[in-house]
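A single protein chain has been omitted from the complex, and every remaining protein chain is retained in its original position.
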Amino acid sequence: MDWGLFTIQMLNGVQLGVLLFLLAAGLTLVFGIMDFVNLAHGSLYMMGAYFCATLVQLTDSFVLGVILALPLTALLGWIVELIVVRALYTHDHLDHVLATFGMILCFDTAVDFIWGPTGMAIPLPEVLDSHIDLFGGHTFPVFRILIISTGLAVAGFLYVMVSHTRIGMLIRAGASNRTMVMALGVDIGKLFALVFAVGAALAGLAGMLIAPITEASIGMGNEIIIVAFVVIIIGGIGSIKGAFVAAMLVGLIDTMGRSFLDQLLKVFMSSESAETSAPALSAMAIYILMAMVLAFRPQGLFPPKVR
Amino acid sequence: MSGAFLEVRNLYKSYGGIAATDHVDLDVRQSELHAIIGPNGAGKTTLISQLSGEIDPDGGTIRFDGRDMTRTPAYKRSLLGLARSFQITSLMLDMTVLENVALAVQAHAGHSFRFWQAARKDPALTEPAMAALEAVGLQDRANDIAQAMSHGEHRQLEIAMALATNPVLLLLDEPMAGMGVEESQRMVEILRSLKGEKTMLLIEHDMDAVFALADRISVLVYGRVIATGTPEEIRGDEAVRRAYLGDEVA
Partner (left out) sequence: MTSLFRTGLPAFVMVAGLGFLALLPVLAEWVDNIFLIDLFMRLMILSIAAVGLNLILGYGGMVSFGHAAYLVIGAYAVGIPAYYDIYDGFLQFAIAIVASAAVALVTGAIALRTKGVYFIMITMAFAQMVYFTFVSIEEYGADDGLTINMRSEFAGLLDIEDNFTLYYFVLVSLIAVLGLVYRIVHSRFGMVISGAKGNERRMQAIGFPTYRYRLVCYVISGAICGYAGALLGNFTNFITPEMGDWVHSGELIFMVVLGGAGSLFGPVLGTAVFILLEEYLSRLTQYWHFPFGAMLILVVIFTRGGINGMFRWLGMKSGIGGRS
């Protein structure tokens, strides 16, 4: 076994996990606190990427682009909450799903209209566009290391915020007991808008971080949002900690499965059948994980205490 | 082997460290009407929910008619002849009164993997359902949507649904809650008419009704049974007086 390659794939897995966490954190909070299902969360991820791409073009600086695009995505989230989402809190989940599905159509078309059907690349500054040496003659892109460290920093920041500040206390309380928060006399509308905007910014950040690798494109959020759902189901809806653990699990299992499952299967079966079944099996891996977790814990790994 | 029809031993259930059911022992004899009284939050509903299988106890055993059913799922207990009514009305509100009761009949008329014959006009279901409605005096409202009925009628429908499953043991959780004087009177009559025929475990706050109906009474306080006995014994029990009855039955 090539341990250099193994390490690289581990890092790639962590990187995917970190991105998933950024997406899942907002999703799980919005659901945990507002009881709102937001399919269009992936659209905010996409909008973040496009905002960033445009701003990088204008400013010629990736860092500046990200710094400017973040508040912009948060603002977009805030507007969306104000105009559409707020009207839906009193509706049932089916309505949430349908309306946010409509929002996806609108966002995808708007992007097509504004930026055109082809994707937008985000050029990186030279420092970020380089590689560092790993053992065994392998190299790893600096930018991916940046993604990982940004994601971990955000996770740490969220953790401190949720567990040690007043807002965090409200958020935790909101995830487990909504009426209590309202009884505390908190302006629940403001809290919702804030959480939604922060969730949007986090999703946007994920989009900005991935776009230099894949480029910003229409519908880029529609696939990864499902994986983010898998993450929050495994982690337990409403739990930041669960989202983090599950994101890492899913990121690693998916990446490692795609790279090494065929080799693993060759231990048990002929190399030909291993090579044909490995792709399908690794595509299913995270869903099988989800099914297994649910079989034992229908509420996910870290369900918020009381609903 | 003790003669009790329903035999509860050492039943325990806690919520966040607080015992809602605290090592409860309870014997309900065949054909008796056994009342459970106790202040709000004493754990009466929690107890019934464990008996009916909706809530899993943390410990202890429940034996019914000689068999252990501590972990038996709710639907099976119903099929074994145990029926409950809910303190907070629990109905299929978007269906008609008759449909609600007919479903209760249907549940006990073999499996329902029958996909072809129309169920609504099936006399095998509607006739017993109408009989149950008549027993509680709701026959005239059979075709109304459950949602549209009054609170008192909902309570009656609760009983009719429980009756329609043809139970041997009825668990009744405050059937008179929120009823007016006349409606309560009617409910007392309904229960009286069932006395002797069905074994009943009745939770009720209305002391007049309890003392008029019950063969035996258990008093539940803070999840614990502090006394069991005939109405006279309970009336005379010093501990009960102090803990609960106090001024109510003076």
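In this document, chain identifiers A and B correspond to the written order of the chains, with residue numbering beginning at 1 in each.
Definition applied: a residue touches a chain if its C-beta (ideal position, glycine included) is under 8 Å from a C-beta of that chain, and two chains touch if they have at least 3 such contacts.
In this text, all values refer to a predicted model and were calculated from it rather than measured experimentally.
Residue in contact with the omitted chain (choice from A:97, A:160, A:180 or A:269): A:97.
Check A:122, A:148, A:209 or A:290 against the missing chain and you find that the one touching it is A:290. The missing chain, though absent from the display, is touched by one residue of B:9, B:108, B:195 or B:216; that residue is B:108. Although one chain is not shown, part of chain B still touches it, namely residues 52, 54, 73-76, 78-79, 83-84, 86, 90-96, 98-99, 102-104, 106-108, 112-120, 122, 125, 143, 145, 161-162, 164-165.
Mapped onto chain A, contacts with the missing chain fall at residues 31, 37, 39, 84, 87-88, 91, 93-95, 97-99, 101-106, 108-110, 112-113, 222-223, 226, 229-230, 232-233, 237, 276, 279-280, 282-284, 287, 290-291, 294-295, 298-299.
By definition in this document, only the chains that are shown with their structure count from here on.
Per-chain CA centroids place chain A at a distance of 49 Å from chain B.
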